[in-house]
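Here the complex is missing one protein chain, while the rest keep their positions.
Take a look at chain A:
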Amino acid sequence: MGCGRWTIYFLTHDATRSAWIQPLAVEYWSNTTNYRGEGYPRRMKTSQKTDDRDTGANLTSPVMAAFKVFQQELDTKHDKHERLVKLSRDITIESKRTIFLLHRVTSVPDVEEVLTEADLKLDGVRLNIRMIAEELRGEDLHQFHRAFTPGIQEYVEAVSFHHFIRHRTLISLEEINTKLVFVKEPEDTPEGQQPMGTPQVLTFQVTPTDYLLGVADLTGELMRMCISSVGNGDMDTPFQVSMFLRQIHDGFSYIGNTGPYEVSKKLHTLRQSLSKVEDACYTLKVRGSEIPKHMLADVFSSRTAMMDQDEGMA
């Protein structure tokens, strides 16, 4: 089907009146795709579902005609919201898997291999973010923010974790957003369309709030990384993580309650993570030289078991 807008008329046979009636016309936008890249109508209503309401009512009344328009508007908005929720869920799942993958750097000899594999996974996530950007084209993104914010926060967590492992620094919001600039090459245009002269640019910009929330969640992963690296006899990482975590904590403390409510909520968990990390470093410092490396794992596993019990009660 060619691209653009087509109108399809659904006719149903009304047995009671022995007539063909046209309850509604459906607009079919053939250049839209769902997040899997399949074509589908922007708003397809099957006549079966809405038959009772549509045919029973007097559609020529201005009130009913107005509500028909409202129905279409609301459906369009809800459909878009649902598509974004689905994309967000996929992003969350893939980002979480990336984080699990990245945790292996503490127990595996080739760190670079893990990082490269994680890079590929994150590229996949970015494709989904691109689809979010497509959905949001021409929209007010705050109208749909609630739909995709969980996925984006998880992505920030994954990408900042990756960055820390490689560079031992905190990735900036700007750096994150630079990677979310998508260029539509002329070859990407569908068949039949004239290739555009200039490539189209599509961006998705993470908001400062989502960035902060993602970084707050990152601290939990860093805490786990710190504990597990000690168990593997790594004497440097724990102190590096501790220092880094302290900086992040201080940054959040500075923002305090002036930031969004969700950020303040995370401060509590952040303090707990920092506390565990600082205790681990203390133990390492005081008793590290006394304990043979191969037994360090045992010392910390018992300590973390205690801490996790506390966490369960908190």
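Quick note on the criterion: a contact is a pair of C-beta atoms (placed from the backbone, for glycine too) under 8 Å apart; a residue touches a chain by one contact, two chains touch by 3 or more; residues count from 1.
FYI, contacts and distances are computed from a predicted model.
As stated in its UniProt record, the chain not included in the shown complex is "Translin", which appears among "Translin", "Actin-like protein ARP6", "Elongator complex protein 5" or "Alpha-1,3-glucosyltransferase".
The chain that is not drawn here is touched, among residues A:Leu101, A:Leu173 or A:Leu202, by A:Leu173.
Across A:Gly124, A:Pro150, A:Gly220 or A:Gly259, the residue that sits in touch with the chain not pictured is A:Gly259.
Summarising the interface, chain A meets the missing chain with residues 50, 53-54, 57, 61-64, 66-68, 70-71, 73-75, 78, 140, 142-143, 145, 170-173, 208, 211-212, 247-248, 250-255, 258-259.
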